[in-house]
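Take a look at the structure below.
Of the protein chains in this complex, one is absent; all others appear in place.
Let's turn to subunit A:
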Amino acid sequence: MEVLRSQRKTAESNDVVSSLPLYRSAPALEVRLEDFELYAIDRLRVLKGISDGLSRGKKPDEMEKLVDNLWRLHMRHPHSSEDRNKDIISHFVLRLVYCRTEELRRWFLSTETSLFRYRFRLQTIESQRTLMSEFNLPYKTVSNSEFENVKEKINQVARSIGQSPSSADSIFYKVPFEEVPDLVASRRVYILKGQAYVAMSQLVSLVVTQFRTLLSKALVLTNRKWTSMIREQEKDRLTPLVESLSSSYLGPDYSQPSDFAEISLKDIDQVAQSSFPLCMRHLFEKLREDHHLKHGGRMQLGLFLKGVGLKLDDALAFWKAEFSRKVGAERFDKEYAYGIRHNYGKEGKRTDYTPYSCQKIISSVPSVGDHHGCPYRHFSEENLRAALGRMGVSNRALEDVIDRVRNKHYQLACTLTFEAVHNTSCDAGINHPNQYFSDSKRILESKNPSNPA
């Protein structure tokens, strides 16, 4: 009886169009190349936010909020009728971007699945039912007579997770336990001979597994198509775009200093102490100590300083003061000044060089005598501990940071350091040393408004 009713309801609600697409087939839409890229970048911001949230161990309801916010922030199209198109197009573009290696596929699969999970939870019941029927789930509902047999156990499970016993008209599905691993892991279902009894209200887990399976298969297919034809066919149009997207840095480029960031030579030491991320602090201290930095270090620190608003003249004075103590003023003018002006776009091709993002710094490969790179990645644990200690990171926070480092989450480690040093949370995470700097300045100034920089 319950089954009948549920089918009728589904049938009635077939006209409810869910706002959550299943991305079954690629859209037959004309897309302008710019939109292609812009949409993809917007979706990528959402996915990066999700993977950040997950690795910070956010709880399900926090994740739900996060996903809702990220989606509103990045995926709304000015014309709301276009929302769905943007959603679908961006998904398919990223599918292309992330189908190409096992590692990329794994990341995309898990973040897209999380995105789907939380978006699904945010749907209305009707829309959830519609999606459910779109999946054509092959599971049998539990018949009345069978339900009587297991009712007691099912209610026991309900009480064990703090829910009221299921009412007579609740619908249960019998599902192989492998397909609802999260419900099994948390003992939220009754399991008998390999079959889990899953309540209608627990179907998120079912649908999500289904979604994941479909997407996983689709990614393998896309990869095949990509290597066998698309890459070649699109080599002048899409291919370069696809290849650059997977490693793109998504934040602002910081090549123009922000308002907060005006600094002058006289307080550079104090500012370095209070607001430089560890990578820059280290370079700064080494420069003061050795009166020299190798090329990689000069680039990383030099562009950063440009980004925080050190004027060209000040920059020249700053580097000269240090270098001339080691190599003499004359050699500095001859050999090094050019590079600094170059950074500021005053020499050579006259392009304005952009300060390095964390991603770029983290993937650099410093060798002997180099001091650039990201300390979280490139320092030994011992040195990192000492450096963090000097920054005033307390014991407990320090262990957290080290923990992230061990798991290779360098930017998170840096974020936790930021949080410990400033004693506030930094939900956006650290993606760029200049962002670290400007966030730090903002916080310090709001704490100490009587003393504006």
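Heads up, the rule we're going with is that contacts are C-beta pairs under 8 Å (C-beta built on N, C-alpha and C of every residue); 3 or more make two chains touch, one makes a residue touch a chain; residues count from 1.
Just so we're on the same page, contacts and distances are computed from a predicted model.
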Protein that the absent chain corresponds to, by UniProt name, given "Pelota", "Elongation factor 1 alpha-like protein", "Cytochrome c oxidase subunit" or "DNA primase": "DNA primase"
Candidate in contact with the missing chain, chosen from A:61, A:178, A:313 or A:381: A:178
Contact residue for the chain not shown (choose from A:187, A:295 or A:326): A:187
Missing-chain contacts mapped onto subunit A: 101-103, 153, 156-157, 159-162, 177-178, 181-182, 184-187, 190-195
